[in-house]
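The complex appears here without one of its protein chains, the remainder shown in place.
After this line comes subunit A, so read on.
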(Lines give C-alpha, C1' and ligand atoms only; values in the text may rest on other atoms or scores of the structure.)
Protein backbone atom coordinates (compact mmCIF):
# COMPACT_ATOMS: atom_id res chain seq x y z
CA UNK A 1 0.00 0.00 0.00
CA UNK A 2 1.08 3.50 -0.72
CA UNK A 3 0.91 5.89 2.13
CA UNK A 4 2.47 8.82 0.47
CA UNK A 5 1.23 12.36 0.51
CA UNK A 6 2.77 14.82 -1.90
CA UNK A 7 2.96 18.37 -0.60
CA UNK A 8 3.37 21.19 -3.08
CA UNK A 9 3.98 24.71 -1.94
CA UNK A 10 3.19 27.32 -4.56
CA UNK A 11 4.67 30.16 -2.49
CA UNK A 12 8.02 28.51 -2.04
CA UNK A 13 7.89 26.66 -5.36
CA UNK A 14 8.91 23.42 -3.71
CA UNK A 15 7.51 20.01 -3.03
CA UNK A 16 8.19 17.00 -0.82
CA UNK A 17 6.68 13.63 -0.09
CA UNK A 18 5.77 12.38 3.35
CA UNK A 19 4.64 8.94 4.45
CA UNK A 20 1.51 9.36 6.50
CA UNK A 21 0.93 5.90 7.93
CA UNK A 22 -0.76 7.52 10.90
CA UNK A 23 -3.54 8.97 8.78
CA UNK A 24 -4.13 6.03 6.51
CA UNK A 25 -4.15 3.51 9.35
CA UNK A 26 -6.85 5.37 11.15
CA UNK A 27 -8.85 6.91 8.32
CA UNK A 28 -8.47 4.40 5.49
CA UNK A 29 -8.00 6.84 2.61
CA UNK A 30 -10.15 9.02 0.35
CA UNK A 31 -12.43 11.38 2.15
CA UNK A 32 -11.45 10.00 5.57
CA UNK A 33 -7.87 11.06 5.07
CA UNK A 34 -8.65 14.18 3.04
CA UNK A 35 -10.84 15.54 5.84
CA UNK A 36 -7.96 15.12 8.31
CA UNK A 37 -5.55 16.82 5.95
CA UNK A 38 -8.00 19.67 5.55
CA UNK A 39 -8.34 20.04 9.31
CA UNK A 40 -4.54 20.07 9.60
CA UNK A 41 -3.82 22.38 6.73
CA UNK A 42 -6.62 24.93 6.79
CA UNK A 43 -6.31 27.51 9.54
CA UNK A 44 -9.56 28.29 11.31
CA UNK A 45 -11.44 31.12 9.68
CA UNK A 46 -9.12 31.31 6.68
CA UNK A 47 -10.49 33.16 3.67
CA UNK A 48 -11.20 30.34 1.19
CA UNK A 49 -9.67 32.36 -1.62
CA UNK A 50 -6.51 33.32 0.24
CA UNK A 51 -3.16 31.55 -0.01
CA UNK A 52 -3.72 30.17 3.49
CA UNK A 53 -6.53 27.93 2.30
CA UNK A 54 -5.21 24.61 0.96
CA UNK A 55 -6.42 22.24 -1.72
CA UNK A 56 -6.36 18.55 -0.87
CA UNK A 57 -6.81 15.61 -3.22
CA UNK A 58 -7.07 12.00 -2.17
CA UNK A 59 -7.54 8.51 -3.54
CA UNK A 60 -8.15 5.32 -1.60
CA UNK A 61 -6.87 1.83 -0.91
CA UNK A 62 -8.95 0.28 -3.69
CA UNK A 63 -8.15 2.86 -6.35
CA UNK A 64 -7.17 1.28 -9.69
CA UNK A 65 -7.42 -2.16 -8.12
CA UNK A 66 -11.13 -2.82 -8.49
CA UNK A 67 -13.76 -2.00 -11.07
CA UNK A 68 -15.50 1.36 -10.65
CA UNK A 69 -13.10 2.48 -7.92
CA UNK A 70 -12.52 5.53 -9.99
CA UNK A 71 -13.03 8.62 -7.92
CA UNK A 72 -10.73 11.23 -6.50
CA UNK A 73 -11.90 13.43 -3.66
CA UNK A 74 -11.08 17.10 -3.39
CA UNK A 75 -11.30 18.79 0.00
CA UNK A 76 -11.05 22.53 0.46
CA UNK A 77 -12.80 25.38 2.16
CA UNK A 78 -15.71 26.34 -0.03
CA UNK A 79 -15.78 29.89 -1.35
CA UNK A 80 -19.49 29.39 -2.03
CA UNK A 81 -20.77 28.64 1.46
CA UNK A 82 -17.66 29.30 3.54
CA UNK A 83 -17.48 25.87 5.12
CA UNK A 84 -16.68 22.31 4.07
CA UNK A 85 -15.88 22.09 0.39
CA UNK A 86 -15.82 18.58 -0.93
CA UNK A 87 -16.22 17.28 -4.42
CA UNK A 88 -15.58 14.05 -6.32
CA UNK A 89 -14.51 13.42 -9.87
CA UNK A 90 -13.85 10.36 -12.01
CA UNK A 91 -11.98 10.25 -15.31
CA UNK A 92 -8.39 9.10 -15.14
CA UNK A 93 -7.17 11.18 -12.24
CA UNK A 94 -7.42 8.52 -9.54
CA UNK A 95 -5.54 5.99 -11.66
CA UNK A 96 -2.90 8.57 -12.56
CA UNK A 97 -2.35 9.46 -8.92
CA UNK A 98 -2.07 5.82 -7.99
CA UNK A 99 0.52 5.13 -10.65
CA UNK A 100 2.39 8.31 -9.81
CA UNK A 101 2.63 6.91 -6.30
CA UNK A 102 0.66 9.51 -4.38
CA UNK A 103 -2.39 8.72 -2.34
CA UNK A 104 -2.76 12.28 -1.18
CA UNK A 105 -1.88 15.65 -2.61
CA UNK A 106 -1.76 18.90 -0.69
CA UNK A 107 -1.40 22.24 -2.40
CA UNK A 108 -0.40 25.19 -0.26
CA UNK A 109 0.06 28.87 -0.92
CA UNK A 110 -0.53 30.71 -4.17
CA UNK A 111 1.54 31.40 -7.24
CA UNK A 112 2.43 34.97 -8.12
CA UNK A 113 1.47 34.56 -11.74
CA UNK A 114 -0.46 31.96 -13.75
CA UNK A 115 1.01 28.50 -13.45
CA UNK A 116 0.21 24.86 -13.87
CA UNK A 117 1.62 21.88 -12.04
CA UNK A 118 3.08 18.89 -13.80
CA UNK A 119 3.48 15.78 -11.66
CA UNK A 120 5.29 12.79 -13.04
CA UNK A 121 5.96 10.18 -10.42
CA UNK A 122 7.97 12.09 -7.81
CA UNK A 123 9.01 14.80 -10.18
CA UNK A 124 7.02 17.98 -9.69
CA UNK A 125 7.33 21.01 -11.89
CA UNK A 126 5.55 24.28 -11.45
CA UNK A 127 5.33 25.72 -14.93
CA UNK A 128 4.32 29.02 -16.42
CA UNK A 129 0.72 29.15 -17.63
CA UNK A 130 0.51 32.75 -18.79
CA UNK A 131 -0.13 31.73 -22.36
CA UNK A 132 -3.14 29.60 -21.46
CA UNK A 133 -4.72 31.92 -18.92
CA UNK A 134 -8.16 32.97 -20.10
CA UNK A 135 -8.53 29.99 -22.40
CA UNK A 136 -11.70 27.89 -22.09
CA UNK A 137 -11.43 24.74 -19.98
CA UNK A 138 -12.32 22.66 -23.03
CA UNK A 139 -9.40 23.97 -25.08
CA UNK A 140 -6.76 23.85 -22.33
CA UNK A 141 -6.99 20.06 -22.55
CA UNK A 142 -5.89 19.98 -26.19
CA UNK A 143 -3.01 22.31 -25.50
CA UNK A 144 -1.52 20.53 -22.52
CA UNK A 145 -1.94 17.17 -24.18
CA UNK A 146 0.56 18.30 -26.79
CA UNK A 147 3.19 19.56 -24.39
CA UNK A 148 3.00 17.02 -21.60
CA UNK A 149 4.09 13.39 -21.51
CA UNK A 150 2.21 10.29 -20.44
CA UNK A 151 -0.29 9.63 -23.25
CA UNK A 152 -3.03 7.22 -22.25
CA UNK A 153 -2.12 7.15 -18.59
CA UNK A 154 -2.25 10.75 -17.53
CA UNK A 155 -4.93 13.00 -16.28
CA UNK A 156 -5.32 16.67 -17.04
CA UNK A 157 -7.46 18.76 -14.74
CA UNK A 158 -8.06 22.43 -15.43
CA UNK A 159 -10.20 25.46 -14.86
CA UNK A 160 -11.87 27.83 -17.29
CA UNK A 161 -12.34 31.59 -17.17
CA UNK A 162 -15.02 31.11 -14.49
CA UNK A 163 -12.47 29.78 -12.02
CA UNK A 164 -9.89 32.38 -12.98
CA UNK A 165 -12.38 35.11 -12.26
CA UNK A 166 -13.38 33.53 -8.99
CA UNK A 167 -16.99 32.68 -9.74
CA UNK A 168 -17.82 31.03 -6.42
CA UNK A 169 -19.30 27.96 -8.06
CA UNK A 170 -16.65 27.44 -10.71
CA UNK A 171 -15.54 23.84 -11.00
CA UNK A 172 -12.51 21.96 -12.23
CA UNK A 173 -12.81 19.96 -15.44
CA UNK A 174 -11.21 16.52 -15.28
CA UNK A 175 -10.20 14.82 -18.52
CA UNK A 176 -12.78 16.70 -20.59
CA UNK A 177 -15.86 14.88 -19.40
CA UNK A 178 -15.76 14.64 -15.62
CA UNK A 179 -15.76 17.42 -13.03
CA UNK A 180 -15.08 18.53 -9.53
CA UNK A 181 -18.25 20.49 -9.93
CA UNK A 182 -19.71 21.47 -6.63
CA UNK A 183 -18.82 24.09 -4.08
CA UNK A 184 -16.29 26.13 -6.00
CA UNK A 185 -12.96 24.29 -6.25
CA UNK A 186 -12.42 26.13 -9.56
CA UNK A 187 -12.39 29.49 -7.78
CA UNK A 188 -9.88 28.16 -5.27
CA UNK A 189 -7.63 27.14 -8.18
CA UNK A 190 -8.13 30.60 -9.66
CA UNK A 191 -7.23 32.32 -6.41
CA UNK A 192 -3.92 30.44 -6.45
CA UNK A 193 -3.25 31.37 -10.07
CA UNK A 194 -3.38 27.65 -10.75
CA UNK A 195 -4.74 26.85 -14.20
CA UNK A 196 -4.21 23.11 -14.37
CA UNK A 197 -2.58 20.01 -12.96
CA UNK A 198 -1.23 17.19 -15.09
CA UNK A 199 -0.57 13.88 -13.35
CA UNK A 200 1.04 10.77 -14.73
CA UNK A 201 3.06 7.93 -13.35
CA UNK A 202 4.82 4.72 -14.19
CA UNK A 203 4.57 2.77 -10.97
CA UNK A 204 2.41 -0.25 -10.66
CA UNK A 205 0.92 -2.14 -7.79
CA UNK A 206 1.94 -5.58 -6.81
CA UNK A 207 -1.04 -7.64 -5.79
CA UNK A 208 -0.54 -9.20 -2.40
CA UNK A 209 -2.72 -12.29 -2.10
CA UNK A 210 -3.37 -13.04 -5.67
CA UNK A 211 -6.04 -15.71 -5.53
CA UNK A 212 -8.14 -13.97 -2.93
CA UNK A 213 -7.83 -10.77 -4.87
CA UNK A 214 -8.78 -12.33 -8.16
CA UNK A 215 -11.78 -14.10 -6.70
CA UNK A 216 -13.29 -10.99 -5.23
CA UNK A 217 -12.27 -9.02 -8.29
CA UNK A 218 -14.10 -11.40 -10.60
CA UNK A 219 -17.15 -11.40 -8.41
CA UNK A 220 -17.29 -7.62 -8.36
CA UNK A 221 -16.59 -7.26 -12.06
CA UNK A 222 -19.28 -9.71 -12.94
CA UNK A 223 -21.82 -8.00 -10.72
CA UNK A 224 -20.93 -4.57 -12.00
CA UNK A 225 -21.49 -5.52 -15.62
CA UNK A 226 -24.61 -7.53 -14.97
CA UNK A 227 -26.83 -5.88 -12.42
CA UNK A 228 -29.94 -4.04 -13.42
CA UNK A 229 -28.78 -1.03 -11.49
CA UNK A 230 -25.84 -0.81 -13.82
CA UNK A 231 -28.00 -1.26 -16.85
CA UNK A 232 -29.58 2.06 -16.03
CA UNK A 233 -26.33 3.98 -16.06
CA UNK A 234 -24.96 2.21 -19.00
CA UNK A 235 -27.84 2.26 -21.43
CA UNK A 236 -29.71 5.56 -21.34
CA UNK A 237 -27.48 6.84 -18.56
CA UNK A 238 -28.53 9.04 -15.68
CA UNK A 239 -30.85 11.04 -17.98
CA UNK A 240 -33.27 8.14 -17.71
CA UNK A 241 -34.40 10.06 -14.63
CA UNK A 242 -35.95 12.85 -16.68
CA UNK A 243 -39.01 10.86 -17.69
CA UNK A 244 -39.14 8.92 -14.46
CA UNK A 245 -39.12 12.01 -12.25
CA UNK A 246 -41.45 13.85 -14.56
CA UNK A 247 -44.05 11.15 -14.22
CA UNK A 248 -43.78 11.08 -10.46
CA UNK A 249 -43.90 14.87 -10.13
CA UNK A 250 -40.37 15.22 -8.95
CA UNK A 251 -38.76 17.05 -11.88
CA UNK A 252 -38.05 20.64 -10.84
CA UNK A 253 -39.33 22.92 -13.55
CA UNK A 254 -38.97 26.69 -14.00
CA UNK A 255 -37.28 27.26 -10.68
CA UNK A 256 -39.34 24.66 -8.85
CA UNK A 257 -42.61 26.38 -9.72
CA UNK A 258 -43.70 23.05 -11.13
CA UNK A 259 -42.60 19.52 -10.56
CA UNK A 260 -43.39 18.23 -14.00
CA UNK A 261 -42.43 19.63 -17.34
CA UNK A 262 -44.59 19.57 -20.47
CA UNK A 263 -41.51 19.28 -22.69
CA UNK A 264 -39.80 16.60 -20.62
CA UNK A 265 -40.02 14.07 -23.43
CA UNK A 266 -37.93 16.35 -25.68
CA UNK A 267 -35.05 16.57 -23.27
CA UNK A 268 -35.44 13.04 -21.96
CA UNK A 269 -32.64 10.51 -21.81
CA UNK A 270 -34.50 8.40 -24.35
CA UNK A 271 -34.72 11.16 -26.91
CA UNK A 272 -31.12 12.14 -26.37
CA UNK A 273 -29.95 8.54 -26.69
CA UNK A 274 -31.98 7.96 -29.84
CA UNK A 275 -31.13 11.15 -31.65
CA UNK A 276 -28.06 12.84 -30.20
CA UNK A 277 -25.91 10.20 -28.55
CA UNK A 278 -22.61 9.86 -30.31
CA UNK A 279 -20.81 7.47 -28.04
CA UNK A 280 -20.17 6.45 -24.49
CA UNK A 281 -16.89 6.49 -22.68
CA UNK A 282 -15.73 5.34 -19.33
CA UNK A 283 -13.57 6.34 -16.44
CA UNK A 284 -10.33 4.36 -16.18
CA UNK A 285 -11.07 0.88 -14.91
CA UNK A 286 -14.84 1.08 -14.95
CA UNK A 287 -16.69 -1.29 -17.24
CA UNK A 288 -19.94 0.65 -16.94
CA UNK A 289 -19.19 3.52 -19.25
CA UNK A 290 -21.92 5.87 -18.13
CA UNK A 291 -20.44 8.94 -19.76
CA UNK A 292 -22.80 9.83 -22.58
CA UNK A 293 -21.57 12.15 -25.23
CA UNK A 294 -24.06 13.93 -27.34
CA UNK A 295 -23.43 15.52 -30.67
CA UNK A 296 -24.63 19.01 -31.26
CA UNK A 297 -24.63 19.80 -34.93
CA UNK A 298 -25.33 23.38 -35.84
CA UNK A 299 -25.15 24.83 -39.28
CA UNK A 300 -23.33 28.10 -39.66
CA UNK A 301 -24.16 28.83 -43.25
CA UNK A 302 -26.80 27.97 -45.76
CA UNK A 303 -24.38 25.77 -47.65
CA UNK A 304 -24.46 22.71 -45.45
CA UNK A 305 -21.56 23.79 -43.36
CA UNK A 306 -21.74 22.44 -39.88
CA UNK A 307 -20.17 22.92 -36.56
CA UNK A 308 -19.94 19.73 -34.53
CA UNK A 309 -19.59 19.83 -30.81
CA UNK A 310 -19.32 16.83 -28.54
CA UNK A 311 -20.92 17.43 -25.21
CA UNK A 312 -21.29 15.08 -22.29
CA UNK A 313 -24.67 15.17 -20.61
CA UNK A 314 -26.06 13.82 -17.38
CA UNK A 315 -29.32 14.07 -15.54
CA UNK A 316 -28.37 16.91 -13.23
CA UNK A 317 -27.34 19.07 -16.15
CA UNK A 318 -30.55 18.43 -17.99
CA UNK A 319 -32.50 19.49 -14.94
CA UNK A 320 -30.40 22.56 -14.22
CA UNK A 321 -30.04 23.87 -17.75
CA UNK A 322 -33.16 22.21 -19.16
CA UNK A 323 -36.38 21.79 -17.19
CA UNK A 324 -35.48 24.24 -14.45
CA UNK A 325 -34.99 26.96 -17.05
CA UNK A 326 -37.98 25.79 -19.05
CA UNK A 327 -35.71 24.89 -21.98
CA UNK A 328 -37.69 22.78 -24.40
CA UNK A 329 -35.12 21.70 -26.98
CA UNK A 330 -32.15 19.35 -26.66
CA UNK A 331 -30.13 21.77 -28.81
CA UNK A 332 -30.75 24.66 -26.45
CA UNK A 333 -29.93 22.58 -23.43
CA UNK A 334 -26.75 21.14 -24.96
CA UNK A 335 -25.62 24.60 -25.89
CA UNK A 336 -26.03 25.79 -22.33
CA UNK A 337 -24.12 22.78 -21.05
CA UNK A 338 -21.33 23.59 -23.43
CA UNK A 339 -21.23 27.20 -22.26
CA UNK A 340 -20.75 25.99 -18.68
CA UNK A 341 -18.02 23.59 -19.83
CA UNK A 342 -16.12 26.33 -21.60
CA UNK A 343 -16.33 28.73 -18.70
CA UNK A 344 -15.73 25.92 -16.24
CA UNK A 345 -18.82 26.55 -14.14
CA UNK A 346 -20.80 24.08 -12.09
CA UNK A 347 -23.90 23.42 -14.15
CA UNK A 348 -26.26 22.89 -11.21
CA UNK A 349 -25.36 26.15 -9.49
CA UNK A 350 -25.38 28.08 -12.76
CA UNK A 351 -28.83 26.76 -13.64
CA UNK A 352 -30.26 27.53 -10.23
CA UNK A 353 -28.82 31.05 -10.24
CA UNK A 354 -30.27 31.72 -13.70
CA UNK A 355 -33.63 30.30 -12.67
CA UNK A 356 -33.75 32.60 -9.68
CA UNK A 357 -32.79 35.59 -11.84
CA UNK A 358 -35.48 34.73 -14.38
CA UNK A 359 -38.16 34.59 -11.75
CA UNK A 360 -36.82 37.69 -10.03
CA UNK A 361 -37.05 39.61 -13.30
CA UNK A 362 -40.50 38.23 -13.93
CA UNK A 363 -41.66 39.41 -10.52
CA UNK A 364 -40.05 42.80 -10.90
CA UNK A 365 -37.55 42.33 -8.06
CA UNK A 366 -34.88 43.18 -10.57
CA UNK A 367 -35.20 44.92 -13.93
CA UNK A 368 -33.41 44.87 -17.25
CA UNK A 369 -31.30 47.65 -15.86
CA UNK A 370 -29.62 45.08 -13.66
CA UNK A 371 -29.43 42.46 -16.39
CA UNK A 372 -27.98 45.04 -18.77
CA UNK A 373 -30.79 44.46 -21.19
CA UNK A 374 -30.41 40.70 -21.28
CA UNK A 375 -33.93 39.31 -21.51
CA UNK A 376 -34.01 36.45 -19.03
CA UNK A 377 -37.09 34.38 -19.72
CA UNK A 378 -37.98 30.70 -19.57
CA UNK A 379 -36.68 28.84 -22.59
CA UNK A 380 -34.75 31.94 -23.62
CA UNK A 381 -31.52 30.16 -24.51
CA UNK A 382 -29.87 33.16 -26.17
CA UNK A 383 -30.39 35.30 -23.09
CA UNK A 384 -29.05 32.57 -20.85
CA UNK A 385 -25.94 32.19 -22.97
CA UNK A 386 -25.30 35.89 -22.66
CA UNK A 387 -25.94 35.83 -18.94
CA UNK A 388 -23.46 32.98 -18.41
CA UNK A 389 -20.78 35.00 -20.11
CA UNK A 390 -21.59 38.03 -18.01
CA UNK A 391 -21.56 36.09 -14.77
CA UNK A 392 -17.93 35.34 -15.56
CA UNK A 393 -17.04 38.82 -16.80
CA UNK A 394 -18.99 40.54 -14.02
CA UNK A 395 -19.58 43.84 -15.83
CA UNK A 396 -21.81 45.23 -13.05
CA UNK A 397 -22.86 44.70 -9.47
CA UNK A 398 -25.74 42.44 -10.45
CA UNK A 399 -23.65 39.92 -12.36
CA UNK A 400 -20.86 39.94 -9.82
CA UNK A 401 -23.50 39.16 -7.20
CA UNK A 402 -24.82 36.30 -9.33
CA UNK A 403 -21.27 35.02 -9.43
CA UNK A 404 -21.41 34.62 -5.67
CA UNK A 405 -24.33 32.20 -5.74
CA UNK A 406 -28.07 32.29 -5.32
CA UNK A 407 -27.98 32.97 -1.58
CA UNK A 408 -25.82 36.04 -2.09
CA UNK A 409 -28.15 37.18 -4.88
CA UNK A 410 -31.29 36.85 -2.78
CA UNK A 411 -29.60 38.50 0.20
CA UNK A 412 -28.87 41.46 -1.99
CA UNK A 413 -32.06 41.70 -4.05
CA UNK A 414 -34.70 39.71 -2.18
CA UNK A 415 -36.63 36.69 -3.37
CA UNK A 416 -35.18 34.28 -0.81
CA UNK A 417 -38.36 32.23 -0.89
CA UNK A 418 -37.40 31.01 -4.31
CA UNK A 419 -33.61 31.09 -4.04
CA UNK A 420 -33.14 27.35 -4.27
CA UNK A 421 -30.17 26.56 -2.09
CA UNK A 422 -29.67 24.56 1.08
CA UNK A 423 -26.61 25.00 3.25
CA UNK A 424 -25.54 27.66 0.79
CA UNK A 425 -25.26 25.15 -2.06
CA UNK A 426 -27.64 25.35 -5.02
CA UNK A 427 -29.93 22.34 -5.00
CA UNK A 428 -29.84 19.35 -7.30
CA UNK A 429 -32.70 18.21 -9.51
CA UNK A 430 -35.26 16.55 -7.30
CA UNK A 431 -38.49 17.64 -5.75
CA UNK A 432 -39.34 14.28 -4.36
CA UNK A 433 -40.33 15.16 -0.81
CA UNK A 434 -39.12 15.72 2.74
CA UNK A 435 -36.22 13.25 2.78
CA UNK A 436 -34.56 15.05 -0.12
CA UNK A 437 -34.99 18.49 1.45
CA UNK A 438 -33.93 17.33 4.86
CA UNK A 439 -31.05 15.27 3.50
CA UNK A 440 -29.67 18.35 1.75
CA UNK A 441 -29.99 20.47 4.88
CA UNK A 442 -28.00 18.08 7.07
CA UNK A 443 -25.65 16.50 4.54
CA UNK A 444 -21.96 17.24 4.97
CA UNK A 445 -21.74 19.11 1.70
CA UNK A 446 -25.43 19.77 1.15
CA UNK A 447 -25.40 17.67 -1.97
CA UNK A 448 -27.94 15.14 -3.19
CA UNK A 449 -25.15 12.58 -3.14
CA UNK A 450 -24.49 12.90 0.59
CA UNK A 451 -27.37 10.64 1.51
CA UNK A 452 -29.63 10.30 -1.54
CA UNK A 453 -32.78 11.56 0.16
CA UNK A 454 -34.55 11.38 -3.18
CA UNK A 455 -34.40 7.62 -3.18
CA UNK A 456 -35.84 7.50 0.34
CA UNK A 457 -38.71 9.68 -0.90
CA UNK A 458 -39.18 7.36 -3.82
CA UNK A 459 -39.51 4.45 -1.42
CA UNK A 460 -41.92 6.49 0.68
CA UNK A 461 -44.08 7.15 -2.36
CA UNK A 462 -44.74 3.43 -2.55
CA UNK A 463 -45.06 2.76 1.14
CA UNK A 464 -45.22 5.74 3.49
CA UNK A 465 -42.33 6.13 5.92
CA UNK A 466 -42.43 7.80 9.32
CA UNK A 467 -40.11 10.73 10.03
CA UNK A 468 -38.08 8.38 12.28
CA UNK A 469 -37.63 5.89 9.48
CA UNK A 470 -36.56 8.60 7.06
CA UNK A 471 -34.07 10.07 9.51
CA UNK A 472 -32.59 6.67 10.26
CA UNK A 473 -32.22 5.94 6.58
CA UNK A 474 -30.48 9.27 6.03
CA UNK A 475 -28.07 8.73 8.91
CA UNK A 476 -27.23 5.23 7.74
CA UNK A 477 -26.56 6.49 4.24
CA UNK A 478 -24.53 9.50 5.42
CA UNK A 479 -22.23 7.25 7.43
CA UNK A 480 -21.95 4.45 4.88
CA UNK A 481 -21.00 6.90 2.16
CA UNK A 482 -18.20 8.22 4.34
CA UNK A 483 -16.63 4.77 4.08
CA UNK A 484 -17.38 4.21 0.40
CA UNK A 485 -15.95 7.64 -0.37
CA UNK A 486 -12.77 6.62 1.38
CA UNK A 487 -12.15 3.67 -0.95
CA UNK A 488 -13.04 5.62 -3.36
CA UNK A 489 -15.77 4.17 -5.50
CA UNK A 490 -18.13 5.64 -8.02
CA UNK A 491 -21.50 6.01 -6.38
CA UNK A 492 -23.14 4.39 -9.39
CA UNK A 493 -21.63 1.10 -8.30
CA UNK A 494 -22.48 1.53 -4.66
CA UNK A 495 -25.10 -1.19 -4.71
CA UNK A 496 -22.52 -3.68 -5.89
CA UNK A 497 -20.09 -2.92 -3.09
CA UNK A 498 -22.03 -4.39 -0.19
CA UNK A 499 -20.40 -4.24 3.26
CA UNK A 500 -19.32 -7.89 2.93
CA UNK A 501 -17.71 -7.32 -0.42
CA UNK A 502 -15.95 -4.19 0.82
CA UNK A 503 -14.51 -6.16 3.73
CA UNK A 504 -13.34 -8.87 1.34
CA UNK A 505 -11.89 -6.44 -1.19
CA UNK A 506 -9.95 -4.62 1.52
CA UNK A 507 -8.77 -7.91 2.98
CA UNK A 508 -7.52 -9.05 -0.40
CA UNK A 509 -5.19 -6.08 -0.56
CA UNK A 510 -4.00 -6.55 2.98
CA UNK A 511 -6.31 -4.28 4.95
CA UNK A 512 -8.21 -6.36 7.48
CA UNK A 513 -11.39 -4.68 8.72
CA UNK A 514 -14.68 -5.97 10.01
CA UNK A 515 -18.09 -4.64 9.10
CA UNK A 516 -18.33 -3.14 12.57
CA UNK A 517 -15.01 -1.39 12.15
CA UNK A 518 -16.28 0.17 8.98
CA UNK A 519 -19.53 1.24 10.49
CA UNK A 520 -17.77 2.95 13.35
CA UNK A 521 -15.35 4.54 10.93
CA UNK A 522 -18.24 5.91 8.85
CA UNK A 523 -19.68 7.58 11.88
CA UNK A 524 -16.32 9.01 12.88
CA UNK A 525 -15.69 10.42 9.43
CA UNK A 526 -19.07 12.12 9.49
CA UNK A 527 -18.27 13.64 12.87
CA UNK A 528 -14.94 14.91 11.65
CA UNK A 529 -16.57 16.63 8.72
CA UNK A 530 -19.00 18.26 11.06
CA UNK A 531 -16.08 19.31 13.22
CA UNK A 532 -14.75 21.28 10.27
CA UNK A 533 -18.18 22.67 9.41
CA UNK A 534 -18.87 23.87 12.94
CA UNK A 535 -15.41 25.29 13.26
CA UNK A 536 -16.05 27.38 10.17
CA UNK A 537 -19.39 28.62 11.42
CA UNK A 538 -22.00 26.23 10.06
CA UNK A 539 -25.13 26.22 12.20
CA UNK A 540 -27.78 23.64 11.41
CA UNK A 541 -30.37 25.41 13.53
CA UNK A 542 -30.14 28.37 11.17
CA UNK A 543 -30.92 26.27 8.10
CA UNK A 544 -32.67 28.40 5.59
CA UNK A 545 -35.20 26.32 3.72
CA UNK A 546 -36.73 28.15 0.75
CA UNK A 547 -40.52 28.35 0.98
CA UNK A 548 -40.82 27.19 -2.60
CA UNK A 549 -40.25 23.63 -1.44
CA UNK A 550 -43.55 23.82 0.43
CA UNK A 551 -45.50 25.53 -2.33
CA UNK A 552 -45.04 23.06 -5.16
CA UNK A 553 -46.42 19.57 -5.12
CA UNK A 554 -43.75 16.88 -4.81
CA UNK A 555 -43.59 13.16 -5.52
CA UNK A 556 -45.14 12.43 -2.12
CA UNK A 557 -47.62 15.33 -2.27
CA UNK A 558 -47.30 18.70 -0.59
CA UNK A 559 -44.44 18.84 1.89
CA UNK A 560 -45.33 20.13 5.32
CA UNK A 561 -42.71 22.33 7.04
CA UNK A 562 -43.60 20.60 10.27
CA UNK A 563 -42.38 17.26 8.93
CA UNK A 564 -38.98 18.82 8.37
CA UNK A 565 -39.02 20.32 11.89
CA UNK A 566 -39.87 16.94 13.38
CA UNK A 567 -37.14 15.25 11.38
CA UNK A 568 -34.68 17.85 12.59
CA UNK A 569 -35.52 17.10 16.22
CA UNK A 570 -35.21 13.37 15.75
CA UNK A 571 -31.97 13.86 13.90
CA UNK A 572 -30.36 15.87 16.70
CA UNK A 573 -31.38 13.23 19.15
CA UNK A 574 -30.04 10.37 17.03
CA UNK A 575 -26.77 12.15 16.46
CA UNK A 576 -26.66 12.91 20.20
CA UNK A 577 -26.43 16.61 19.54
CA UNK A 578 -29.11 17.34 22.18
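Some points to look at:
The working rule: contacts are C-beta pairs under 8 Å (C-beta built on N, C-alpha and C of every residue); 3 or more make two chains touch, one makes a residue touch a chain; residues count from 1.
Quick note on the criterion: contacts and distances are computed from a predicted model.
Not every chain of the complex appears here, and the one that does not is recorded in UniProt as "4Fe-4S binding protein", selected from "4Fe-4S binding protein", "glycine dehydrogenase (aminomethyl-transferring)", "Oligopeptide transport system permease protein appB" or "Amidohydrolase-related domain-containing protein".
Screening A:3, A:127, A:285 or A:513 for touch with the missing chain picks out A:285. Only one of A:214, A:297, A:377 or A:515 touches the chain withheld from this view, namely A:214.
Residue-wise, the contact with the chain that is not shown comes from A:67, picked out of A:30, A:67 or A:184. Touching the chain that is not shown, out of A:27, A:133 or A:177: A:177 (per the contact rule at the top). In the complete complex, the hidden chain is touched by one of A:13, A:153, A:412 or A:535, namely A:153.
Subunit A meets the missing chain through residues 64-65, 67, 91, 95, 99, 141-142, 145, 151-153, 175-177, 202-207, 210, 214, 217-218, 221-222, 225-226, 279-289, 310.
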